[in-house]
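The complex is shown incomplete by one protein chain, all other protein chains being positioned as in the whole.
Note that the chains take the letters A and B in the order they are written out, and that residue 1 is the start of every chain.
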Amino acid sequence: MTDSKTFSPLDLDTPEKPYLDANELVINMGPQHPATHGVLRVILRLDGEKVLGLECVIGYLHRGVEKIAENRTYTMFNPYVDRMDYVAAVSNGLGYCEAVEKLLNVEAPPRAQYIRVILTELNRIASHQLWLGTHALDIGAITPLFYTFRDREEILKIFEKYCGARLTTHAFRIGGLQYETYNGFEQDVKNFISFFKPKIDEYEELLTTNRIWLERTKGVGVISGKDCIALGVTGPVLRASGVKWDIRKAQPYANYKNFEFEIPTGASGDTYDRYMVRMIEMRQSVRILEQAVAGIPEGPIMAKVPKVMKPPVGEVYHSIEAPKGELGYFIVSDGSTQPYRVRVRPPSFVNLQALDLMCRGQLVADVIAVIGTLDIVLGEVDR
Amino acid sequence: MQELLNYISSYLSSDQTPGGAGNFLWALIYILLVFAGLSVAVIAMNWLERKILAHMQVRLGPMRVGPHGLLQPFADALKLLLKEDIMPDEADKLIFWVAPFIVTLAAFTVFVVVPFGPTHAITDMNIGILFMLGVSSLSVLGIVMAGWASNSHYPLIGALRSSAQMVSYEVAMGLAVVSAILMTSLNQQGTGTLSMIGIVEAQQAQGTWFVFKLFPLGLIAFFIFAVAMVAETNRAPFDLPEAESELTAGFHTEYSGFRWSLFFLAEYSAMIAVSSIAVTLWMGGWLRPFPNALSGSTWNLVFSLFPGITFLFLAGMCFYSTARMPKHPYFRIQTAGLAIFGALLALIALVLFIPAVRVRIQDIYWFCIKVAAFMYLYIWYRGTFPRYRFDQLMKVGWKILLPMGLGVLILTAFFGLWSTTHTNLWHP
Partner (left out) sequence: MVAKFKREYGSGIEPLTYVGQNYMVVDRSLIPEILQRLRDEEQFDYCVDLTAVHYPKREKQFDVVWVLYSFSRNERMRVKTQIADGESLSSSVSIWPTTNWLEREVFDMFGIKFDGHPDLKRILLPEGWKGYPLRKDYNILQQDSEWVQINLGIESGQ
């Protein structure tokens, strides 16, 4: 278990002497900083360029999503979850819908399940692409960003054709789907698969064996599997540290148990491993997509759910493997049309806690690399 | 009156640089020409960098201001000049004010000794290369001043990084330069030169560019210089002092408007300056390809046609793009503009075909085309490489380039001595 003293709060008061006379330098990174991926504020305590410690200040994007939930009906709250992790809105929707379905004790019909899986995996690829582009940009490689955005566009086009929205899709409904797929949906997905496969090789060609990339990522921001578990870090970060755990396999939801795919793991838990894990995950997502699009069954897309949803009194915790890690919903129902309490377990929020541990003793430039590799979305951290 | 005309025209027949001939008027004219040419080069570089980088990154780059964004650099310059000039309250006003000027001054002064041709230099100092290295290192002073005077954390870190980086790479750079200078002495007399013009003439006399001299020693020295010069100019992948993702903008974070544009100007002219050094020392300066092997009046004529052909080619590309412009009324002005630009290039090409002009211009042309190749490399690096971390940068500088430079220097001295005493071994 991690030594708890590494998590002691930092003494981050500015030194009384002017900073140029002090040995230590306290600098404020963010909330307006090009590499903090939004409005994260990090207070760094430096010795030269070496990081002695840091403290995250978050909440600049707090919108009170959980409070809003208590004042909306189950259906009305559905679009709000898209706004948390806005680069993986479909995953958020999937988690919420499945949690409420569990509470209502209904299950989405098989056809809906398949389409859900397709959209979620597409979204996982889109999320990883966005991560790759911005992460590489942080490390100074500006070109991958444009490559990934070019290809992400194809995914967003499918979303747009399916439900009219590109980013905050609100693609799923409690009990299934609202929309039947459009004509040519399968073909579009198939086209994307064949289009995207060589593109991953293209990204890898730019980075995987690039000497500078290797130097910048190998051995940077190392976190052991043990520390990951102690800090509750999930998703690709946990897997890169060697823990083979993916909720899609461990506790399958939707119909992931019907698909064959592998869980990539890393060995050393450094930034390069996390990069490789996400790259392989994209390939595995393509694999799932291939199987799913080949096997979409016919049938209804909506289960029988009441118009006015009044789940019985009770509580449920349901979690899914979002692109960033374990995304959980803890919903308490008091039998009325509105949820009594919705708690979101955001992966980014919990993963961000590891930043301090991963950055100590590293250089300023590594802080940027580590923030990028954690793949946080501030909309989800702050909710 | 006659004397004045004599004074002006005497230089034309003197076959020397204006500085060498002691002709003040022509020196002034040359200074203005170099300054103007440099400004045009920076503007062109600005546009080219955006366009080339954009095309590497599957996008178009500037397309709105003028046809294919040709007027974008002017629009930017105008914007920067009109922008509010912000000076932080806590800044050290005088130093903050002076810093960009020092950087710009250092970057421009270097061009005093850059030889664009055997007579096309402002002056020819006998310590030309020393002067160049010395003055160009002054810019680090300006950068440190800028970072310090801003009185802010990020610029301070950027300035410290910059000074450490420039100082350490100057060592490796100096060693590479010394080994090139050593090569100038590999002649019958055994006398070398520090003069920029002398170095190029030595390459002509020895019948090879120094990059191929004592193969592979010249190539290694050139490689060391090529790496060090990227670091010297703070460009990717060594752009740590202004690493955007880490330090927002490094030493010029607090600068805006005109002052910021001075830094920008200085950065690009420094790039051109160090590329000029590289071209002069290793790539034969103004010499056209194969000046000795392919000599004779026919070859002279063929090579002297190149400048005109290049401009004709550019003009042709313009006309091709004009034909491909969208046929929409909105684009009428842009299409016309592009056609006019193409016509202008064609006109320049025609002027360059005039015998009197083409004989005088071809040295400048070959020099510029080599420098342009380096400029393209700069852009290419930026499009493909991630950024080094600071400790890795230092490692590359001190642990790889410096020992390499020392080794090359020693080996050059050794084999150089050998080759002059055993004349038939390398260069029969």
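Please note the rule applied: a residue touches a chain if its C-beta (ideal position, glycine included) is under 8 Å from a C-beta of that chain, and two chains touch if they have at least 3 such contacts.
If you're wondering where the values come from, they're calculated on a predicted model, not measured in any experiment.
Participant: Report, in label order, the displayed chains that the undisplayed chain touches.
Facilitator: A
Participant: Out of A:K67, A:K157 or A:K197, which residue would touch the omitted chain in the full complex?
Facilitator: Reading the full complex, the residue touching the unseen chain is A:K67.
Participant: Where the complex has a chain not shown, which of A:A250, A:A267 or A:A294 is the residue touching it?
Facilitator: A:A250
Participant: Taking the entire complex into account, which one of A:T148, A:Q284, A:S319 or A:T373 touches the absent chain?
Facilitator: Considering the complete complex, A:S319 is the one touching the chain left out.
Participant: Where the complex has a chain not shown, which of A:L46, A:L231, A:V305 or A:L363 is the residue touching it?
Facilitator: In the complete complex, the chain left out is touched by residue A:L231.
Participant: For the chain left off this view, which of A:L25, A:L54, A:L103 or A:I158 is in contact with it?
Facilitator: In the complete complex, the chain left out is touched by residue A:L103.
Participant: Can you list where subunit A touches the absent chain?
Facilitator: Against the missing chain, subunit A presents residues 2, 4, 7-9, 58-59, 62, 64, 66-68, 70-71, 102-103, 105, 229-233, 243, 245, 250-251, 314-317, 319, 326, 328, 330, 332, 340-341, 343, 345, 349-350, 352-353, 382-383.
Just so it is clear, only the chains that are shown with their structure count from here on.
Participant: What residues of subunit A sit close enough to touch subunit B in their complex?
Facilitator: 19-20, 25, 27-28, 33-35, 49, 136-143, 145-147, 150, 206-207, 210, 212-213, 215-216, 363-366, 368
Participant: Using the touch definition up top, name the residues of subunit B that touch subunit A in the complex.
Facilitator: Its residues touching subunit A are 53, 56-59, 153-154, 156-157, 236-237, 239-240, 243-248, 382-392.
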